[in-house]
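Please see the structure below; I have some questions.
All protein chains of the complex are present and in place, except for one that has been dropped.
Moving on to chain A:
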C-alpha cells in the first residue's frame, strides 16, 4: 500500500495546499498543516530528510520547482514505491501541462482531479503512462466527448504502453546511444571513481504493433553464442523500459520488445571499466586572504585527434565575496557568474589531444566573510558526437510487423559529461 493522502502543496512562505486527493480516508486531512513547519524546522537544523513524521503520520515528499508533492501514510508503506510514484506524477503532469507549477494546476484543476483519480486507487498506483492516459483523459473534455467515452483496451492490456492502430506513412526508428561519464578526481589528481552510464533512447515512428529486436556487441551475448569477433562491451548492470521482456533477456540476452510510440528510453546500462577522464583539468588556485585569488586552469583533451568535444564548459568555483574579475584565455571565453560563485570557461570546439589555458584574477575584500564556505569541486560539461567511450555498438535493429513493411533504423552516438567533478585544494 502506498499513499493514503496525496497533496500538492505550493510554496509561498505559509505553504498552502493547492490540491489534494484523499485516497484512503485513514489520515486526517488537517495533518498536512504540520508538514511545512516541520520541514522548515528540519531545514534550520540542517537535518533535512525525505521522510518527516508527526505522531503516527508520515510525510514522504519531493520538491518540484516551487511545489512540494507530499504523500502521507500511517502504515508501513512501501517507501520506494511512493517516491517512484511521486516522480511519475511529475512526469505525467509535465507531459500534460508542459510545466508543473501553481498556475498549470489551477488552470486545469478538473483534469488534475481526473488524472489523480486514474493514477491511483485506494493507495495503489494504476495507469501512469501519460500517452495512454491522453487517450481517454483530455484537456478539452467538452469537445471530445465521444473520443474519450471508451476505455482504451491498452489500459488493461499486457502491452499497456502502446495503442493499436498507429499509422505512419514512412516507418522509421531513431536510436540515440548516449554515454555519460562520471568522474571523481581528488585534489592530488588521482581518480577516485569513474564509470559510464549509458542510455539508449528511441524515437519510434512505426505503424501497427511491431516486434523489435536490438543487437548490441554485448560480451555476455557473444560468449553465449560462441562468437568472439570484434570488440565487445561488458555491461555491469542493465535497466530496461517496461516494454522489454526481462525473462527473455535473462535467459538468452535478447533485447526484444514492442516499443512505445514516439520518444522513450529503452534501456540504460552502467559500465565500470576505468576510463581516462576525457577532459583532464589541472588547476592551481591560490588564495591570498584579504587581497586576491589567482586561478590557473589547464584543460587537456584526452581523446582521439579526429574527435571534437563541443560546448565544453569548465566551471571553477570562486569565493562568494570575490570581486573585480580579470581573465586571460588561450581559447574560448571566460565569464564570472557571481550568483553561482563560479567562473565559467566556455570552449565551443575542443579537438582531441589539444591543451588550453585560462587564468583568472579576483580581488578579495579586506574585511572577510567569516562564514565558512564549502569546497565545491571544479565541474566540466562537454559533448563528443559520433563516438562512445565504451565502444558499444548497435549491431542491428530488427523490425517485424505483420503487415510486412520495411522500416529503417537510424543510429546516433554521443558521449557527454555526467557527474564530472575534480576536487580542489582551496
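Throughout what follows, contacts are C-beta pairs under 8 Å (C-beta built on N, C-alpha and C of every residue); 3 or more make two chains touch, one makes a residue touch a chain; residues count from 1.
Assume contacts and distances are computed from a predicted model.
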The chain dropped from view, which UniProt name applies: "WD repeat-containing protein 75", "Large ribosomal subunit protein mL49", "Translocon-associated protein subunit delta" or "AP complex subunit beta"? "AP complex subunit beta"
Which one touches the absent chain: A:238, A:364 or A:389? A:238
Looking at A:41, A:193 or A:225, which makes contact with the chain not pictured? A:193
Considering the entire assembly, which residues of chain A contact the chain that has been omitted? 1, 17, 19, 22, 24-26, 46-51, 53, 55-56, 58, 60, 62, 73-81, 83-87, 103, 106-110, 113-114, 117, 121-128, 136, 141-142, 145, 148-151, 155-156, 158, 160, 184, 186-187, 192-193, 195, 197, 236-242, 245-247, 249-250, 265, 267-268, 270, 372-377, 419, 421, 423
